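A single protein chain has been omitted from the complex, and every remaining protein chain is retained in its original position.
Coming up: chain A.
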Amino acid sequence: MARERERDPGVETVSSVCDSSWALFFILKNKYLLEPCASGEIVVNEVSFVRKCIGADSSHGDLWGKLICTNFKVSFITHDALPKQRFQVANRLLGEHDVPLACVEQVVTVNDAKGKQKVLCSNQKLKFNPTELILYCKDFRIIRFRFDEAGPQSAKKVCLAIAHYSQPADPQLLFGFEYVGKQYYGSLVNGVDPGGGLQMPLFDRPSEWDREIKRTGASEWRVCSINEGYVVSPSLPEYVVVPVSLADQDLKQYLCFFTAHRIPLWCWNHPNGSALVRMASISDPLQQRKLDQRICSAITKSHPQRSDVLKSDLDKNLPNIQDIQAAFVKVRHICVIEPFEESEEKWLSSMESSRWLEYVRAFLKHSAEVVYLLEGKHVSVILQEEEDRDLSCVVSSLVQLMLDPHFRSLTGFQSLVQKEWVMAGHRFLHRCNHLKKNDKEESPLFQLFLDCVWQIINQYPAAFEFTETYLTVLSDSMWIPVFSTFLFNCPQQRTENSMDFAKSKCIPMGEEKALRFPPVWDWSQQFTPKDQALFNNPMYVGKGATCVQNGTVKSFRRTKKNYSSTLRGMPSSLRNILMDGHDSLTLTRRNSLVPRLKPDFSQIREVVESPTERFFRDWVSRPADLQGMLIPQLLPSHLALWRLYFLRWVPEASIPKGGPVTAYHKLSQLADEVEKLQSQLRQYKGATPASTPTSNPSAPPSDHSRMYFKAGSTHEPSSIPEYLSSSFPFSPVGNMCRRSILGTPLSKFLNGAKTWLSTETLANEAL
């Protein structure tokens, strides 16, 4: 891609143009190129001599530069080359001061002299010349620009353009289409390769489901292709897995009784044969019982011990999407909007009143209870939700993370999200509210899931191949609207929109069903290989990992049976029962987890512990096997605020040269050293074919270190780099500028502000 800097000063703003041909119009007419600049990106409007506010209470350290609105992002290019800010990870699609338009949640313009403020929406008029622009971002940043020295008209135009382009009227106006569409004009060789280089399943092919069936030993389940071409249900993937005993004919007969024709979907099989299934509700109450019976009996037939099936009603037991959204908005308000000092006193009770951690705990707890059913009671479980597209995604993913160590590897985790979210039809487009059209549909289910994952990582830091930085960056990627992962409500929508777009732009699609949007899993789109090393957890104890026991190095060899190790985490009484395959009913009775008590003893018991609690307590009393089942500690005292995610932009909360990252730094260096020694040892051995199959499949070639911080050349004690802080690899500098110090807290005057106002109201209610 050319990086010339051509400018045409006579370009008009296009903020009033609002049809799908605008982009093409500009591609033909203009060649505005920025650095870095994504393919298909064009400049919409710009203004010079803008001051980006760095400090809240003084202009000291503020940056001067040009504010640009493109069809992809809000960009700020400093007039002078600057010494680099405190360390911040660089994104290939974005400059240091850039914000993607999809990440802009709210555009606020201020005129100090007139005492006016306005929240700008698409196609609105602004009656005053703004002296200040504040961008509230979906990733919790608050960025402030001042226009004291800038041309008032140009400043106004840029503000209007940002407001307009951050609220596209149609999915096809999301930048991803331009980004991917552009590839088809140029040479296809350089085009985006949708996961072609990725060594992970996207679950858009029957073979990938087949492999998952084999991996989990789900021999009584099969891939069903009745939805090929999305003919029976638009929100289901083309290929689904169903019990062997259900023929296509049966399914076709049942499907009309399910909400949105969503027949039950197989998620995963426990090594003991129990299956995890997700299902929409049955829309016809008359069919309810009959259909329930048929489905359950088919699932029972697919269980090697013909075990029972239990249904878990998620809608009844968990908060709904509006509850979750309200909690998220509130926790964000507490973390980044409220004045730091003033909110200290009531910090804990405000946190509680947001209910965010309560919801995190509710999902973890519910998932752990399902884990107990699958692992402890070895029954199959159906997760039932009205539409099976929201809460089920969270619960089914968490259950699999707790039970199957495969999903705790990087590629395993990505395939899990692909399987349980993208393919299962989680409405990312609506839940992200990319079009900012329907606020009621917006809900941070995925962020909630990531927080739940973080809680488990926080409790078992060596059990996951990836870091909290990875989870944070994954969440941030939702606001870069080029990835197939987060752009659509379901795979069918991707196909449909691709076809429409290709047709309107005369893009030759050939045999392809959809435009080649890169999945977010193609991390090279965003980060250099070096920065991708930030994702790797130096503590990870994976399959085939070496560990040290009683001072001697031992290595775990990968066992043929994939997770026989999960059995180790079970009470011995269960293990015996599991091994001999009896009838499920007798098993259930014999296997009651209520402790067997001597008659006289049972009378004096005061405490009644539920079988689930007993199961958890038994598990906790044994050493944790990181390759086996992991149950998070569920007491509220043991769940924490995900500080990196929620507080990384808050300058007052940043610990310079401190925080968990300082330990990570040392771990990374040591792991790097171990890795280097290992490769030296390998060289001594020469190329040994025996070592290849046991090496981690997700690991890059061995000449390439996976650790971000490299071991020093000598044994000198390595000091902590100056740029490390508890916000690493992010930096609050320039990314967080609250206005409250200058006068009225901004949150107080935001009338008409949809999200931020509601948080304010909520906050007042709580006080």
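We adopt the following convention: a residue touches a chain if its C-beta (ideal position, glycine included) is under 8 Å from a C-beta of that chain, and two chains touch if they have at least 3 such contacts; residues count from 1.
The rule is short, and it goes like this: contacts and distances are computed from a predicted model.
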{"item": "From \"NADH dehydrogenase [ubiquinone] 1 beta subcomplex subunit 4\", \"Transcription initiation factor TFIID subunit 6\", \"Gap junction protein\" or \"Myotubularin\", the hidden chain's UniProt protein name", "value": "\"Myotubularin\""}
{"item": "Given A:Met539, A:Met629 or A:Cys737, the one touching the chain that is not displayed", "value": "A:Met539"}
{"item": "Contact set of chain A toward the excluded chain (per top definition)", "value": "340, 344-349, 351-353, 357, 460-462, 465, 536, 538-548, 551-553, 555, 557, 598, 601, 603-609, 613, 616-617, 620-621, 624, 633, 635-638, 640-641, 643, 647, 650, 652-655, 657-660, 662-663, 665-667, 670-675, 677-678, 680-682, 684-688, 690-691, 694-696, 699, 705-707, 717-720, 726"}
